[in-house]
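Of the protein chains in this complex, one is absent; all others appear in place.
So, chain A:
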Amino acid sequence: MNETVLAGEAGVGRGVPIDEAVIEVRDLRMSYGPKEVLTGVDFTAHRGEVLVLLGPNGAGKTTTIEILEGFRRRSGGAVRVLGVDPEQGAEQWRARLGVVLQSWRDHSKWKVRELLEHLGAYYSVYSTADRPRPWPVDELLEVVGLTESAGTKIARLSGGQRRRLDVAIGIVGHPELLFLDEPTVGFDPEARREFHDLVHRLTDVDETTIMLTTHDLDEAEKLADRILILSGGRIAAAGSADELSRQVSGETEIRWTRDGQRFVHSAAEATGFVRELFRQHGDAIGDLEVRRSSLEETYMKLVREAEGSAR
């Protein structure tokens, strides 16, 4: 398998070995004039992982992503994306990335299929045995649910359709790494659900690594293998939603009823508390509910902590 891949054009699209980092960021710094936006960001992304970048507005999410995409020069630190420094990234490196930005209004006079076919054609020479490029347009239209709009002028698409087209363009080159900047803004619940299925398909079937930003914590919890919380110019916390909530020394909330009365209690160690509860009251306990703090609570707490320590 590997040999057929290497027989292609030298160095093009040689997949990143399974355990090698797809993104490696060390002490990334960025300042605009005297204003420091990133003050030392560190993280790593592995193949097939979904990384979700969360953070308040102005925390530097877009800046971080733009540096990784090779669209912006960093002020300091070491960055490697697919084994290459984005500032030195050549066209063959570019061919292995997919980019979906917050707002595209481009190519409004083109038709959907026309544009996908045109842009896809740029990727054909970068095709490899394990990653045929480009993604066949019919299949792609099907995947993003735009088959019926194939002949529509892009200017006439609805907001949600336009967004799905942006995603289609982002993956037309069958990327190894896909950047998504707030991909589901303006999606109705059904479109959002379909988009989540697409993300799972990309990571499960094609081992695409995905880095996305969102303000939707529910979405972050659903999609992320790992969540990075960017605050105060650095990664304030990282981990799965579950790990994060533990990190916040999560008081778990326990609710129950006894003798028709409702009770609420917060405990650091929920299992022990519940065991004790049943030992004391046994069958009298009803409607038991144990809730670890939600991602939203965790997030708010982490961001507040990070902002506090930055001051």
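The definition used in the following text is that contacts are C-beta pairs under 8 Å (C-beta built on N, C-alpha and C of every residue); 3 or more make two chains touch, one makes a residue touch a chain; residues count from 1.
Just so we're on the same page, contacts and distances are computed from a predicted model.
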Protein that the absent chain corresponds to, by UniProt name, given "DoxX family membrane protein", "ABC transporter permease", "Alpha-D-ribose 1-methylphosphonate 5-phosphate C-P lyase" or "Heme exporter protein B": "ABC transporter permease"
Touching the absent chain when the full complex is considered, from A:Arg29, A:His107 or A:His196: A:His107
Interface with the unshown chain - residue positions in chain A: 62-63, 65-66, 69, 71-72, 91-92, 94-95, 97, 99, 101-110, 114, 118-119, 121-126, 169, 173, 181
